[in-house]
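Missing here is one protein chain; the remaining ones are kept as they sit in the complex.
Read from first to last, the chains carry the letters A and B; within each, the first residue is number 1.
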Amino acid sequence: MSFLAQADRALIDWGWIDRNSSPITDRLIEHLYLTVLAVVIGLVISVGLSMVALRYRRAYGPITAVTNIMFTIPSLALFALLVPFTGLTVLTAEIALVSYTLLIIIRNIVAGIDGVSPAVLEAADGMGYTRRRRFWKIEIPLAMPVIVAGLRIATVTTVGLVTVSAIIGLGGLGFYILRGLQTFFWTSVLVGTAGSVVIAVAFDVGFVFLERSLTPWLQRSRP
Amino acid sequence: MSEFVSRVGEFLGAGSTWQGSGSIPVRLWEHLWISTLSVLIAAVVILPPAVFIAHRRKGALLASSIVNIGRAVPSFGILAIAVLWFLGVVGLGPWLAFPALIALAAPPMFTNTVAAFETVPPGVVEAARGMGMTERRIITGVELPLALPVIMEGIRIAYVQVIATATLAALVAGPGLGRFIVDGFAKRRGEGELFTGAVLVALLAVSIEMAFSAFEKMVTPMGIRRAGNER
Partner (left out) sequence: MRNRKRVVGAALMALALVAAACGSGDGSADVPEGPTITVASFNFNESTIMAELYAQVLEANGYPVARKLNLGNREVVKPALESGEIGLVPEYVGTLLNFLEGTPSADSESTWQAAKAEFEKTGVTLLAYAPAQDKNAYVVTAATAASLGVSSVSDLQAAASTLVFGGPPECPEREACLKGLQEVYGLDFSEFKPLDSAGPLTVAALESGDIDVALLFSTQGIIEAKGFVVLDDDKGLNPAENLVPAIRVEIVDAYGSDLVDLLDALSAKLTTEELTALNRRADVDQDDPADIARDWLTANGFLSS
C-alpha cells in the first residue's frame, strides 16, 4: 500500500492512539479554540462591515472586492507571510483564519437582509416601527436562516483551514496530519483527518439545530 | 519592511525566476493545468448525477448530507492520505494532489446544481410535461437552460477554491505556484519568492473568476439573461 515498509503494521495502531490520548486531546481542544475564535471574531467584524455596506450601498462593492481577494490568497501563503511579523503564534493563525470567514459571512448577512420581502418592511413601517427597531426586530430575525447558513459554511471551512496552520506549529489535529505525512505513519494521518471531519460535522449539525431553533415560525408551518 | 521589498526585487530580478524549470511561466502553467483538469474531472463525475438527482427532486437531502460531509473533510488530510496510499504507484508529482482537489470541487458544483433546479418554477416543468415532453427533453430543453447560470456559478466557485488549494501540492514535493510559497518559506532570504507566489495565486484566481464570469454571460441564453435582469 504505502511506499515505505508498513506491511507489518496495522493501518490503525490503537496502542499509539491510546498512549497519545493526552496530546491528541490537547490538539483537539486547540482545533476547537482556533475555529471558534476565528468565527466569533469574523462574525463581529462582518456585522460591522455589513452594517456599513447596508447603510452606504456604494461601500458594498469595495468591501466584497477586498474580502474576495483575501479569500484567493492561499492559506498556506497567508500563514507563511505573517510569520516574520507576528511569529509562530495563535495571532498569526487567527489573522488568516478570520480573513477567510469575512467574505462568506458578510455576503450572507447582506443577502439575508436584502432578501426580506419589501411587503413586510412596508407593513412594519405602516405599523409605526422606527428604522432601528425594524432592523433589529424584523429584518435580522427574518434574515437569520441565511445568516446562520453563512456561519455554518464559514465554520466548516475554518475547521479545514485550521489543519493547514500545522506548518507554523499549530494546526490542531492537523499537526497529526503533517506528522504522519513526514513519517509516513498512517495512524497519525487518519487520526488527524478523521478528527477534523468529526469536528466539522459536529459544528454542521449544531448549526442545523440552531437554524431550526431560531426560526420557529418555519417549523410550525411544516405539515 | 524595506528589506522585504528588496527581497521581492531580488527575486523578480533573478534570471532563474523567469527562465528554466522553476520559473514563473512554468509554475504558472503547472498550476493552471492541475487546477483546470481537477475541475474538469470533478464536473464530469459530479454534474450528471447532480442533474439527475436535482431533476427528480428526491433524495436531495441524503445527497446533500453526503456532500456536506465531503465539505467537512480537510483537503490537507486527503492530500496526506493520497500520498501515503499512491506514492508508490504514481511517484512524486502533480497526481498526488488530484484526489484532494477533485473532492474540493465537488460540493459547490453539486450544491449549486440542486439549488439551481429548485429555482425552476414547478409550473414551467408541469407545462412542459403537459405538452408531452419526455423527461430527458425537459431536463435539456427546459430545466438546464434555466438552471445554467447558477450551475456555472457553482463551477466558478469550485474553480477558484481549487486554484487556491492547489498550493498544498507543494507540501508533498508537487509542482505549481505552491512551490514558490513552500520554498520561499523554507529559505532564509525567501520572502521575495514567498510573496511572489502568493500574489501570483491570487492574481490567477481573480483572473479565472473574471474570465469565467464573462464566459457565463456568453453561454447564458439571451432570454434567460433578460429574465434574470428583470427579476
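The rule is simple: contacts are C-beta pairs under 8 Å (C-beta built on N, C-alpha and C of every residue); 3 or more make two chains touch, one makes a residue touch a chain.
All values derive from a computational prediction rather than experimental measurement.
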{"item": "Neighbouring shown chains of the undisplayed chain, as defined at the top", "value": "A, B"}
{"item": "Which residue of A:Leu81, A:Ala143, A:Val162 or A:Leu178 touches the chain not shown here", "value": "A:Leu178"}
{"item": "Footprint left on chain B by the chain that the document does not show", "value": "21, 87-88, 91-92, 172-173, 179, 182-183, 185-190"}
{"item": "Sites on chain A contacted by the missing partner chain, in the whole complex", "value": "3-6, 9, 16, 19-20, 83-84, 87-89, 167-169, 175, 178-179, 182-185"}
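As a convention for this text, only the chains that are shown with their structure count from here on.
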{"item": "Contact footprint of chain B on chain A as seen in their complex", "value": "1-3, 68-69, 71-78, 80-81, 83-84, 153, 156-157, 159-160, 163-164, 166-167, 174, 177-178, 180-181, 184, 186, 189-190, 192-193, 196-197, 200-201, 204"}
{"item": "Chain B residues within the chain A interface of the complex", "value": "4, 68-69, 71-78, 80-81, 83-85, 87-88, 160, 163-165, 167-168, 170-172, 178, 181-182, 184-185, 191, 194-195, 197-198, 201-202, 205-206, 209"}
